[in-house]
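Note that one protein chain is taken out, while the other chains of the complex remain in position.
For chain A:
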Amino acid sequence: MTEPKKDFVKLTTDVLVLQEIVDLVKDNGAGAITTFNKTVIKLDYESYIPMAEKVLLTSISETRSKWDLIKVAVYHRLGTVPVGENSVIIAISSVHREESLKAVEWLINQLKEKAPIWKKEIYSDGSVWKENKH
């Protein structure tokens, strides 16, 4: 028998729907689900997708070594993200809320620092690639 899947990572040009990602981490044993989502002004994202998946799965496993978590989902949108839509959603379930609250904060920082994903801001007079500050 295979264990039910507990880590979910996706880089996609599809619209990110918060409820669908919350549903992925729902668990009868979870006392809390913490989510992070960021909506954008119009941005363009690209990624080295297979490496980003690998980096994010490694980050999730590091997060799990720090806090006791049930399920973890990290979804990142790619391509052009229209105004008001989500660029990234993280959802984590845990028995106690402290764990998922801290884990979400740590994981979004890991993603911003390590995942090979780039955003380009689009202006009327041209576009510019951004750089995360750490």
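We adopt the following convention: contacts are C-beta pairs under 8 Å (C-beta built on N, C-alpha and C of every residue); 3 or more make two chains touch, one makes a residue touch a chain; residues count from 1.
Quick note on the criterion: contacts and distances are computed from a predicted model.
Engineer: Looking at UniProt, which of "DNA-directed DNA polymerase", "E2 ubiquitin-conjugating enzyme", "Ribosomal protein/NADH dehydrogenase domain-containing protein" or "Molybdopterin synthase sulfur carrier subunit" names the chain that isn't shown?
Structural biologist: "Molybdopterin synthase sulfur carrier subunit"
Engineer: Looking at the full complex, which residue from A:I60, A:A91 or A:L111 touches the chain that isn't shown here?
Structural biologist: A:L111
Engineer: Touching the hidden chain in the full complex, which residues of chain A are there? Just list them.
Structural biologist: Counting only chain A, the missing chain is touched by 38, 45-48, 50-52, 54, 76, 87-88, 108, 111-120, 129-132.
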